[in-house]
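Working notes, structure below.
All protein chains but one are shown in place.
Take a look at chain A:
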């Protein structure tokens, strides 16, 4: 009982459905969850005035009354502010409807004092968030200068890493019915793809992360290449990230292979083993005598990398391989684009120049290039039956964007809820996308040039595909938003650290809860009722800007003029319930009729010709 209660409150506290800065829009689901929260509060461990729905091991660190939140939509709101080791609560109860803010401290990227105190001692604080909003509070400084302001406490707990404390994920000890750390088993996933087979083997060369510390332990490589040769290849590829298999086509045996850039340098260095490896990848696919190397970067950038020892494959060295540049820009460009987007969407949208403002952020253009790149990869594999190698510079940002999107297009398994989790665990987490660096968990250094919304972009691309193919994905939009919310929240261990090796070293699976434990314990929340599982169907989205749209339910969700709803999905669930009800009654009547027929054999039973079998409902 206790347990399920917490699941609900957790669900309502961190995601879009109830946590909105305006606090004035109350949807019916929200009302229900609020009702539950209030019920729970009554039997809470903190029955005093601070009535807050706290998670296990969550403790109030400081509170202050008479704090004013300057809401950009409805103006200043006065209330009380509490800071726990996980989140920030702001409540204003003396207005109708009750206004509240409830956000995990993990979403904060910056907390700063704005200007000097006024004559009355008011100080204002600006909170910049990673989820597209900025909050602003005004608070009277405590007269006793020795006493810490609630905002100083906030800063301490918002950036635990900078203050030598551990992230809340390591304290949170919720137990869920399912253990999400067991979702991904690399060997099982490779087995699903039919690996190992006569051309590909699973190498243990990286078992102790000696070959490459940012790669997973299990690597799939051509059988003709020895571990010794792999070691030599690793010295030729940036950060030791050698070409290994991500996915293999079940029929044509065309493979999607990922890597980092070759260390060609200005002198055009070559590596015999690397050339042999790529040849072996090509040979593993009997259907084609050619292969494509997709370099995610603009060619200018790729060339510039030669100055730093990197570069790209020359066509002399790699016979039969065609090199294609995909023109996707680097992490700095993407960060800048998102910054501009935030300016355009928060807090308010300028009515008259919305479209040109949106265009000037280039956000959709970047989304388009990424999707177009993934589409070309998927098309080569599916229609051209050729194997492809994908890399960027280090192979941990643009490369997983491209490979995982191409895999979603090619393999319907990755469009299921569990399949998508496996895809993230595999392509992003095990292959070392640097989540800690890119997100900056618990780190106050908000200007860190390593931060970049690479993963957000990927999720955005997935969302674009779900719009174009509303029946092809098992998960709904809420699933994607939940993933993004917990990317920042630091409640779960899933997105902590930079690599598989680091996560093992920190014993993340042992000490934290997986996001998938939470998700898989209430799957029905995340199911797209329109999903039709057609197994061998390849998706080719249209990547034109005409068909891309800004994900307003994510980027603009804080605006009170915006209504979050999935009316079609809601309606579909209602229809399912109705069908179930009708089915039940038809079956009852059928049974009655059958009984009657049995009793009087002279009567003819008019049984319907078309029968309907029960289908599970999600209501």
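Note that in this section a contact is a pair of C-beta atoms (placed from the backbone, for glycine too) under 8 Å apart; a residue touches a chain by one contact, two chains touch by 3 or more; residues count from 1.
The working rule: contacts and distances are computed from a predicted model.
**Q** With one chain of the assembly withheld, which option in "ALA-interacting subunit", "U6 snRNA-associated Sm-like protein LSm1", "Myotubularin related protein 10" or "DNA repair protein RAD51 homolog 3" matches that chain's UniProt protein name?
**A** "Myotubularin related protein 10"
**Q** Identify the residue among A:61, A:197 or A:468 that touches the chain left out of the display.
**A** A:468
**Q** Can you say which of A:286, A:304 or A:589 touches the chain missing from this structure?
**A** Hidden-chain contact among the options goes to A:589.
**Q** Among A:78, A:148, A:290 or A:446, which residue is in touch with the absent chain?
**A** Once the missing chain is taken into account, the touching residue is A:78.
**Q** To test your reading of the contact rule: which positions on chain A touch the chain that is missing from view?
**A** 24-28, 68, 70, 72-78, 96-97, 122, 134, 136, 138, 326-327, 345, 347-356, 358-359, 364, 368-369, 372-373, 375-376, 379-380, 382-384, 468-472, 530-534, 537-547, 549-550, 552, 556, 559-563, 565, 567-568, 571-572, 574-579, 581-586, 589-590, 593, 606, 608-610, 612-613, 615
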